[in-house]
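A single protein chain has been omitted; all remaining protein chains appear in their positions.
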Amino acid sequence: MKNYTSLQSIQADLHAGYITCRQLVEFYLQNIAEKNTQLNAFLKVFDQEALAKADEIDQKIKTGNAGKLAGMVIGIKDLLCYKDHTSTAGSKILDGFESQFNATAVQRVIDADAIIIGSQNCDEFGMGSTNENSAYGACLNAVGTNRVAGGSSGGSAVAVQADMCLASLGTDTGGSVRMPAGFCGLVGLKPTYTRVSRWGLIAYASSFDCIGPITKSVEDAAILLEIIAGKDEQDSTVSRLEVPQYSAFDTTHKTLKIGYLKEAVESAGLQPEVREATWAKLEALKAAGHVVEAVEFPLIKYFLPTYYILTTAEASSNLSRFDGVKYGHRSNQATDLMSMYKKSRAEGFGKEVKRRIMLGTFVLSASYYDAYYTKAQKVRRLIKDYTDQLLSEYDFLVCPTTPTTAYKIGEKTSDPIQMYLGDLFTVQANVVGLPAISIPNGVDNDGMPIGFQIMGGAFQEKALLSFAKSLY
Amino acid sequence: MKIDKEALQKIAHLARLEMPASTEDEMMGSLNSVLTWMEELNEVDTADIKPLTHMSLEVNALREDKVIPNISREQGLKNAPKQDGEYFRVPKVIE
Partner (left out) sequence: MNQEIRNKYEVVIGLEVHAQLQTESKIFAADSASFGAAPNTHISPITLGHPGTLPKLNRKAVEYAIKMGFAAGSKISEYQYFDRKNYFYPDLPKGYQITQDKTPICIGGGVKVKLSTGEKVVRFHHIHLEEDAGKSLHAEGLSDSLIDYNRAGTPLIEMVTEPEIKSSEEAAQFMTEVRKLVRYLHICDGNMEEGSLRCDVNISVMPVGSKVFGTKVEIKNMNSIRFIQKAIDYEVVRQIEAVEAGVKIIQETRNFDPSTGRTSGMREKESMNDYRYFPEPDLVPLHISEELLIQVKTQMPALPWELFEKFTKTYGLPDYDAGVLTDSREVAEYFDATCQFTKNYKAASNWIMGTIKSYLNDNHLEIEQLTITPEKLAQLINLVDEGKVSTSTASQQIFPVMVTDTSASPLQIAEAKNLIQQSNTDTLQSLIDEVLAANPAKVKEYKNGKKGLLGMFMGDIMKKSKGSADPKVTTALLQKTLDSL
């Protein structure tokens, strides 16, 4: 099987009759069979369904009425609801739970004739940056199996990286699509907040959560966004703005004004190869005639505290529904209602999730609400206003996706703050609700991939994707 | 802000998380260090800044008042840890 990196080339070969969807699915299933036990990217594999769907799509291609995603074999992060399939959110508390409806994003890719091959491992409820917080085991980086995949959409990234599927739908609350994409040498896109409906996305932090594609090419990210984006009756917050044709890239050459975050790019904490690769990229942009300038963002040191106060607060409330009453895990040690609640939740949730629920409960509690929660909301506004201001002057803001390449397994698990610091460059986009994409930018001396992140203005994904396409 | 064991158990109770004594120190330690780190926000001058309460630009997302039948009772009870075909069951609520 050819090494396909884009749907376009697959569709060309499908239409030419060189390959069939069935062959594609068989190819991916073969890779899953060989590598998934070790890499642990997929939690569930829908082999029979995928093959059946493949046959169906092959028919449709013959009769000429196949959808836009025909030929795309896709995996979905286990935070996305897929009707009549289990959705664990990477947690024991939802062990065995079957969703009873499709997430809108999932429905849309199904309607476009994509083939869903399985549900993917992730950090529990999206809380984590390495996929080590999954209740179903860590996910390993295929490039270096002693390294983490990144998180929380680790499984979604490794699946694409190891050719277990062409693309994945992941979710990004603080960098969870972009960071694993960066660690795994892939393209990861976080759209503008509210660009894609959150109906069917198991909520972590409602005002931060986004669904985004992880792909091998910028084109595929664009096509997927085009399919999943847009208004949806079931999500009150979703944007009702028209969805442009993202896959029609704007190739007109313009001189762009690009700002790079000084505090990020010149940070002492950057791994040397990451620094070099980033500078190289900036130099190349200058050489191409763009204006490339350092921008200062004094508030950068407040990104993470702001993010963690607000996301833990929202999460502590979103996760209250997991109480052992209507679905999910119920402790068999319970003697009365109170112990049923407390034991079920203590047994069902992992350590990091419990820590964040405790933090969130604390910051929302009456005596501390203003000191933490309201304060964080105010700082969020400051960060957003400043970022919007920068993006009115610059076309894009860039920086490395992460300060380092993928950590070794277990390297960051002892100290939560060390873990959180890895999100520094990615959280900004979630704090301010803007779109950002990570594209591969070389590898380090061990061959571990380096990511380059580009952030654009609200609902400017077309410009963002077009620019990313020109670079990768 | 320092959380002591009493505060820890109060929060755990609000969050309905069992926090056995053996887990208290670790949780307290990590909570306190994260809270200290979060307190850096106090360095930021936010006088006269309005809290950002809604991230979506949309307003007035309303639904027509129409009944759309959804899942059956059987489906609704399907995922339940304990049910009797009609009701969800929980250990008795003591009033």
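As written, the chain order gives the labels A and B, with residue 1 at the start of each chain.
In the analysis below, contacts are C-beta pairs under 8 Å (C-beta built on N, C-alpha and C of every residue); 3 or more make two chains touch, one makes a residue touch a chain.
It should be emphasised that the depicted structure is a prediction, and the values quoted were computed from it without experimental measurement.
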- Message: Which candidate, A:5, A:271, A:317 or A:339, sits in contact with the chain we can't see?
- Response: A:317
- Of the candidates A:156, A:361 or A:387, the residue in contact with the absent chain is A:361
- Determine which one of A:94, A:282 or A:464 touches the chain that has been left out. A:94
- Touching residues on subunit A - with respect to the absent chain: 80-81, 87, 89, 94, 97, 99-101, 103, 198-203, 206-207, 233-237, 313-314, 316-317, 319-323, 325-327, 337, 341, 361, 364-366, 369, 373
- In subunit B, positions touching the absent partner: 14, 16, 53-56, 58-73, 76-77, 82, 84, 86-95
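The rule is short, and it goes like this: only the chains that are shown with their structure count from here on.
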- subunit A and subunit B, separation of their C-alpha mean positions in angstrom: 23
- Across the complex, what residues on subunit B touch subunit A? 1, 3, 8, 11-12, 14-19, 27, 30-31, 33-35, 37-44, 46, 49-58, 61, 63, 71, 75, 78-82, 88, 90-94
- Touch list for subunit A against partner subunit B, complex: 96-98, 100, 193-194, 207-208, 233, 236-240, 299, 301-302, 304-306, 308-309, 316, 320, 323-330, 334-343, 345-346, 349, 354-355, 357-359, 361-363, 365, 368, 371-372, 374-382, 384, 416-417, 433
